[in-house]
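My questions will all concern the structure given below.
Yeah, one chain of the complex is gone here, protein chain that is, but the others are all in their spots.
For subunit A:
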Amino acid sequence: MTVLRAVSVLRASLPRHNVPRYLSRRFSTPSEGLRKTGLYDFHIENGAKMVPFAGYSMPLAYADVGQVASHNHVRNSAGLFDVGHMVQSNFRGQTATGFLEWLTPSSLAALSPYTSTLSVLLNEKGGIIDDTIITKHAPDAFYVVTNAGRRDVDLPWFRGKLEEWNASEKAKGGKVEMEVLENWGLLALQGPAAAAYLQALTSFDLRLLTFGKSAFVPIEGFNLHVARGGYTGEDGFEISIPPSQTVDVAKLLSKTPVQLTGLGARDSLRLEAGMCLYGHDLDETTSPIEAGLSWVIGKDRKETGGFIGAEGVRQHLKDGPPRRRVGLIVEGAPAREGAKIFAPSGEELGIVTSGIPSPTLHKNIAMGYVKSGSHKKGTDVEVEVRNKRRKAVVSPLPFIKPNYWRG
């Protein structure tokens, strides 16, 4: 068995992290000296299997709870995820809205205060540098969360563009400053039981906090930034925590019925919810139009442009993109990242970028890119797994119906 053979090789190089090859490929970094979140010791105390992910040592799973059981617990009850490896930043200044509207295609001027939106950082060609959640607190104050795996690309990009912005005429109304919230905690409480659990710890009426909204919420003496949303397709919250309080808040949020949940279940949950994982489903050669993320582009901004990469994006909007991200349901064997997608005629159409046997649907689900024209739902295609073509059908995303609180 190839996967297991890799275990012993990796064990030699990473004595403290016994990592099979499939994880090292999917969840790893070449660099030594992994970073730790503030919850590293907490994870170890709770029996976590730690693996390298995006430069951090992160929990894959806890004790002997299997991935499927852990996944199902989040779908049926609630799970707590440490996402403190992600990069949290504040952007402040009179021209902050203009600056972020230059870096992203979102309509941030039109966004109400204490509202979040999914967005993308684009390169000059319109390719996706990273996907991000931007929360507007005020026209001169934004809270931005970006991917840990893109930290070394995103932060220099932000800094370079800030310098350019602040030196230009555009900043004459006031310069913009970026503050990275180093070592802050970020916890995601997710699942249908999440709201009732959190409500028991606060006087704040969480019914008012609908999907996509955020607020500073008093939780047992802590005053924490809570954003309603997440990466599972379930109702839930992402809670930002100052470094000194992270462990206490994690303890507070991980009592029955909440279960600590690792990266394994996080990946299967997000894929069922049709959400992209940067570096797999998105990269710098992919435009938001190809990725099915045109909805993140503000209506007015499709017309007026004015953001980095606008030309490429508008070209794809006008002519249609050459390929498109689709969902697939595959018969027989699960299709994994890298599996080729073919038309029944034999023509190669594209490639799978994420794929698993879905714990919720008991079907093999996948996401990938196919040539435009073959992207319509119901299109029969074939996917090659272990040198055999398997029947598959283009299916709508998400695979499961999201369960968000919209009030």
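Simple rule for what comes next: a residue touches a chain if its C-beta (ideal position, glycine included) is under 8 Å from a C-beta of that chain, and two chains touch if they have at least 3 such contacts; residues count from 1.
Here, contacts and distances are computed from a predicted model.
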Which of "Tetratricopeptide repeat protein 8", "AP-3 complex subunit delta", "Serine/threonine-protein phosphatase" or "Glycine cleavage system H protein" matches, in UniProt, the chain that is not displayed: "Glycine cleavage system H protein"
Residue among A:105, A:212, A:233 or A:264 touching the omitted chain: A:264
Contacting the left-out chain in the complete assembly, out of A:185, A:230, A:274 or A:359: A:359
Subunit A residues that touch the omitted chain in the full complex: 1-5, 7-8, 18, 20, 22-23, 47, 49, 63-64, 66-69, 71, 264, 267-268, 332-334, 336, 356-357, 359, 364, 386
